[in-house]
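Report on the structure given below.
For this view, one protein chain was removed and the others were kept in their places.
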Amino acid sequence: MTILEKDIDKLCALARLGLDADERSAARTDLERMIAMADAIAAVDTSGVVPLAHPLDATARLRADEVTEAVDRDAFQALAPLTHDGLYLVPRVIE
Amino acid sequence: MTWDVVIGLEVHVQLATRSKIFSGASASFGAEPNSQACAIDLAMPGMLPVLNADAVRMAATFGLAIDAELPAESVFDRKNYFYPDLPKGYQISQFERPIVGRGHLDLKLPGGGVRRIGITRAHLEEDAGKSLHEDFAGMTGIDLNRAGMPLLEVVSEPELRSAAEAAAYFRQIHVLVRYLGICDGNLNEGSMRCDANVSVRKSPSDPLGVRTEIKNLNSFRFLERAIEHEVARQIELIEAGGTVVRETLLYDPDRDETRPMRSKELSEDYRYFPEPDLLPVVLDTAQLDALRQGLPELPNAKRARFERDLALSAYDAEWLTSDPDVARYYEAVAATAGDPKLAANWVMGEWSAAMNRDAARTSPLAAEQLGRLIVRIKDGTISGKIAKTLFDALWKDPNKTVDDLIEAEDLTQVSDTAALAALVADVIRDNPEQVGQYRAGKTKVLGFFVGQLMKATQGKANPQALNELLKDALAEVRDR
Partner (left out) sequence: MSDFRTLVEVASALDAGTISSVELTRDVLSAIADAKSLNAFITVVDERALAQARVADDRRAKGLAAAVTGIPIAYKDIFCTRGVRTTCGSRMLANFVPPYDATVVERFDAAGAVMVGKTNMDEFAMGSSNETSYFGPVHNPHDPNRVPGGSSGGSAAAVAAGLVFAAMGTDTGGSIRQPAAFTGVSGLKPTYGRISRYGMVAFASSLDQGGPIARSVRDLEVLFGVAAGFDPRDSTSAELAVDPARHKPIDALRIGLPKEYFAALGDRRVAASLDTARRWFEEAGATVIDVSLPNTDVAIPTYYVVASAEASTNLSRYDGVRYGHRCEAPQDLEDLYLRSRSQGFGREVKRRILTGTYTLSIGYFDAYYLKAQRVRRLIRDEFVRTFADVDVLLTPTTPGVAFPIGAVSDPIEMYQQDVFTVGASLAGLPAMSIPCGWVDGLPVGMQLIGPHFGESLLFTAGDAFQRATDWHTRRPGRKP
């Protein structure tokens, strides 16, 4: 599998990663080799095998509909890079 | 030429849970920004979702109400995209295996008649927060109170044929979820929102045209206007030799136009995959049976019963069942009153006018009180006119009872024949001119006498008794 420049562009855009030139060229090679390694699974016969998302065949246990979480906004927003009047601020978004 | 319009709707129903779908933060509306966003809603490191049992129950209830297939297992997926009001960078939703499968809704068409509209699926998901674009030093403010609110997204088949049908469908879903008690239906607070997929084609036998999606419509009127506008735009475009581009549009109700959403320009690859922090949700037969048992009477059934058992007109039945709170109120009034038709008149008349006038959400006047008022009209204790006065008094002071007021204000109808007869004699004596007119055959003048007598009794005269006495007395005068 050859990974092209445009593939890296697309992946970086999806994952919101900005790579410098060094990182980009390394990323191409690394990804090609990762994919080459992953290609080993193609040979396994999995016909009729249901994908396994969780190692235990458990099912959901539900939570009673109760308000249990207290919100200390000041404590949470003390962690934030930029807030104003209780809002988190980001550069202007145009919808 | 006429065009064939094809519309599919995605209705987002905010479920009426106390807490959020995956966290124990409060789900109430209108709090200070970010004061209801807990560590889980904020996607703090190490935080995990735990599914709200009531969200599941409500979704299953909806599924039962639309006769849907309810798979034994449903699965949550992650829908991955970056947006500042989406704290985890993914929305927990259901993609491959939704909780509610194929069902349908029998749509009452705007022009009359009923058509069955397929509902493809309904799935559970979490809402995102809100981006506020007012100027915060040129920045956008993020409020995450809405992040994690439980939504049921109801996806219709593209089987709606006009903007009016689409609005009727949205309305009918609105009535249904309110009947089921799974959504407060408050459109102003965004409790129901709608996305419309719209395309046009020259003939129903043509393949579907390219569709556009109009996002975030939160009123019946906007939905209808936005679709009308979009249909017209598409037709105009095609007729001018252009082609419709698949895109996401925002409707601007102020300008009555749709415009493309900038943020959706990049065609996203959402990379759906099963949410590893949650396990498959199981709906077992016993649980579904219990929910089925507990289903309330649904709007269509209630309407039919009102027509059949209460002998109401189709119009009245429709009117009284279009809101579950009204229907519930009406039924209680009718039960106390023992007269469904009279109860309907009062609920649709005085009561509804007063509710609208005061923009009341809940009735200050208990249904039993209104029912008793009607009983007192029926048993002749009070006149209809007095009843209206009493209604206003009761509305203002809900602690009073009908009978207290009747007694306290001495409103009991005068039905005492001897007393009334004396008054009648007085009126005839005092108004020889009108008596003369009556005798000359102008029977309309009877109303004048009734008016005089009502004035004399402050409206308390029993009109039936009065009429009889008056006619007898006038006849006697004539005979003389």
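Order as written gives the chain letters A and B; numbering starts at 1 within each chain.
Throughout what follows, contacts are C-beta pairs under 8 Å (C-beta built on N, C-alpha and C of every residue); 3 or more make two chains touch, one makes a residue touch a chain.
On a predicted model such as this, the values are computed, not experimentally measured, just so you know.
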{"item": "Of B:L42, B:L291 or B:A367, the residue in touch with the unshown chain", "value": "B:L42"}
{"item": "Touching the absent chain when the full complex is considered, from B:L15, B:L151, B:L279 or B:L342", "value": "B:L279"}
{"item": "Positions on subunit B contacted by the hidden chain, ascending", "value": "39, 42-51, 78, 80, 82, 84, 87-90, 140, 142, 269, 271, 273, 276-279"}
{"item": "Where the unshown chain meets subunit A, residue by residue", "value": "7-8, 10-12, 14-20, 23, 26-27, 30-31, 33-35, 37-44, 46, 49-56, 58, 60-61, 63, 72, 75-76, 79-82, 88, 90-93"}
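In this text, only the chains that are shown with their structure count from here on.
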{"item": "Subunit A-touching residues of subunit B, taken from the complex the two chains share", "value": "17-19, 23-27, 32-40, 42, 44, 50-56, 73, 75, 80, 82, 84, 131-133, 136-144, 250, 261-263, 266, 269, 271, 274, 276, 278-282"}
{"item": "In the complex, subunit A residues that touch subunit B", "value": "10, 13-14, 16, 53-54, 58-71, 73, 76-77, 82, 84-95"}
